[in-house]
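Take a look at the following structure, please.
With one protein chain withheld, the remaining protein chains of the complex are depicted in position.
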Amino acid sequence: MALDTLQKQRRRSGRLRLAGLLGPGALWLTLFFAMPLVIILLYSFMTAGPRGNVIWQATFGQYAALFTKDIYVNAYTRSIWASVLTTLICLLIGYPLALFIARSPQRWRTPLLFLILIPFWTNFLVRIYAWQIILSNNGLINSALDSLGLPTQTLLYTENATLLGLVYGELPFMVLPLYASIERFDFTLMEAAADLGASRWRAFLRVMLPITMPGVAAGSVLVFIPTVGQFVVSELLGGAKVDYIGNLLQRLFLRSNPPNWPLGSAMAVVMMAVLMVMIMLYFRSTTEEDR
Amino acid sequence: MIEATSQTKTVARPASARERTSLGGLALLANAVLMYAFLYVPIAILVIFSFTSDQFGVRWTGFTLDWYARLFANQRLMGAALNTLYVAVISTVASTIIGTLTALAMERYRFRGRAGMDALLYLPIVIPEIVMAVALLAFSAFAFDLLQSITGEPIRRNLTTVIIAHIAFSISFVVVVVRTSLKNFDRRLEEAAADLGANGWQTFWRITFPLILPGIIGGALLAFTLSLDDFIISLFLSGPGTSLLPVEVYNKVRRAVTPEINAISTLMLLLSMALVGLSQLVQRRR
Partner (left out) sequence: MPLWLSVYAFQEIALSDGNAIELRDVVKAFGDVYAVDHVSLQIRDGEFFSLLGPSGCGKTTSLRMIAGFEYPTSGEIMIHGREMSSTPPHLRPVNTVFQSYALFPHMSVEQNVAFGLEMKGVAKADLGPRVQEALEMVRLTGYGARRPRQLSGGQQQRVALARALVNHPEVLLLDEPLGALDQKLRKEMQLELKGLQERVGITFIFVTHDQEEALTMSDRIAVMSHGKVLQVGTPTEIYERPSCRFVADFIGETNFVEGKVVESAGGYATIETADGIRLRGCSARPLSSGAAATLSIRPEKVRLLPQGEGSAGDENALPVRVERVNYIGSDTRITVRLSDQRTLNAWEQNDRSTVDRNAYWQPGEESLLVCPADNALVLTE
């Protein structure tokens, strides 16, 4: 009776408070995040006009072009391949680094991590630009070679330079989650494995790696996703000689004359779809890990 | 008994075990030294060559502060820097407030659509920035056309467009950080406050807010850095007349290597480091 109405009242005031708390964020994200995604999904099924405008005429033409024309197919495979390579390299050099930090004396760990964090907080453009100074034809490496009387090399504006820049930019994203899971790892398990006759390498493969897998997965996702969409590194260090998805997107939306928004939209939609599938796979793997 | 076992072990695996340990440790150390060098040498070079008198900025020909002087004399660049700061401050304040409210709703309430909201909050963090940039570009064009057809006034993209976009992606990051500190927050402290006679409002401002404040400040600093460093969304969304610093830097870098860029990079680096230091200080104080 009285309790009942009281609870109803309390629930109603709770609802009001919830609406006040949730409202601004939900509204903002719906309007300025979800809606834009809906718009490009819509655009991706439209026709491109001659002056860069969008003609409201439904077609699957954009998707057909993406999956048949070499320039687009190649851009996708190149972007994904570069991302796979970047992720693998980051993992290979990042895991030992994270392990080193996790095994350091307690008072060293925070400063060491902090040093990983600083580049991560530093402007990406600036860091990539630094490599231009090092790699350019009259840059540091080539001046060094020159002064030693060795022939100079073309280092800048190559695909290897792109890969180097990508690894450089994404390494902190790999190290931080890896560190988090290695730091939690109970190293007496390695002693137990050794006690049971496993070599260090076997113990690593059979015990440590499986247990720290969530960190590996999280780091890989964090590295892979931004790499698929990048266009700055391939432009500044790769010299925009070959197209990655990001370069095509930038061109289709901003540069080409005329721009082709429907095609660009379709391109972005396909990229997102691919990544969503990957993220879902990642979540499935981590939830299984928990079980 | 235990002693005997450990003794046989030491005998069975003599010095070699210890040797291998130090070898593995050495390899780890070597990798770590290389990696820290890999991360910091470019940054160090960047800073050093901001003081070279060489006009291409790739060799050391003598010390100068000219590039910094030239930087501060460059009206266009300074204007862009001010614009960037303005955008960062406004979007940080707005996204911190909105994000904190959202975090409170997500942590303290169970409601229908919570999973959907979770996804909506998570998505801006996981999708590539360029997708968000083109989507916002398309949306702004669409919305401006719509508004123009209603009001008859043409609208151009400007700083406000960028601010709106920056708030949209910063909210998620603020929410993540504030939610973490709400999760670590011991709800019994709120019960204790109520038990001692504090009402809901008093409890929030005297207990909850001070204790999650480091999280809120952390979220705000993250939002500020993200906005300051953001290049992709700024590139797509800033209108013709409104230049932002990262976009200006990008345009310069594409054209040529000049120590002026080193100088501005060094200043941006200093600002980032100051922000990191500040956030560490806030966390330390906890």
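Per-chain residue numbering starts at 1, and chain names A and B are given in the order in which the chains are listed.
Basically, contacts are C-beta pairs under 8 Å (C-beta built on N, C-alpha and C of every residue); 3 or more make two chains touch, one makes a residue touch a chain.
A quick note: this is a predicted structure, and the numbers were derived from the prediction, not measured.
K.L.:
Looking at the full complex, which residue from B:207, B:245 or B:261 touches the chain that isn't shown here?
P.N.:
Residue touching the chain left out of view: B:207.
K.L.:
For subunit B, which positions touch the chain that isn't shown here?
P.N.:
Spelled out for subunit B, the touching residues are 186, 188-189, 191-199, 202-203, 206-207, 210-211.
Definition applied: only the chains that are shown with their structure count from here on.
K.L.:
What part of subunit B is in contact with subunit A in the complex they form?
P.N.:
It comes out as residues 20, 24-25, 27-29, 31-32, 35-36, 38-43, 45-46, 49, 56-59, 97-99, 101-102, 104-106, 109, 111, 117, 120-121, 123-124, 126-132, 134-139, 141-142, 164-165, 167-169, 171-172, 175, 225, 228-229, 231-232, 235-236, 246, 249-250, 253-254, 257, 261-262, 265, 268-269, 272-273, 275-276, 280.
K.L.:
Touching subunit B in the complex: which residues of subunit A?
P.N.:
Touch residues, subunit A against subunit B: 14, 18, 20-22, 24-26, 28-30, 32-37, 39-40, 43, 93, 96-97, 99-101, 103, 114-119, 121-127, 129-134, 136, 138-140, 143, 168, 171-172, 200, 221, 225-226, 228-232, 235-236, 246, 249-250, 253-254, 261, 264-265, 268, 271-272, 275, 279.
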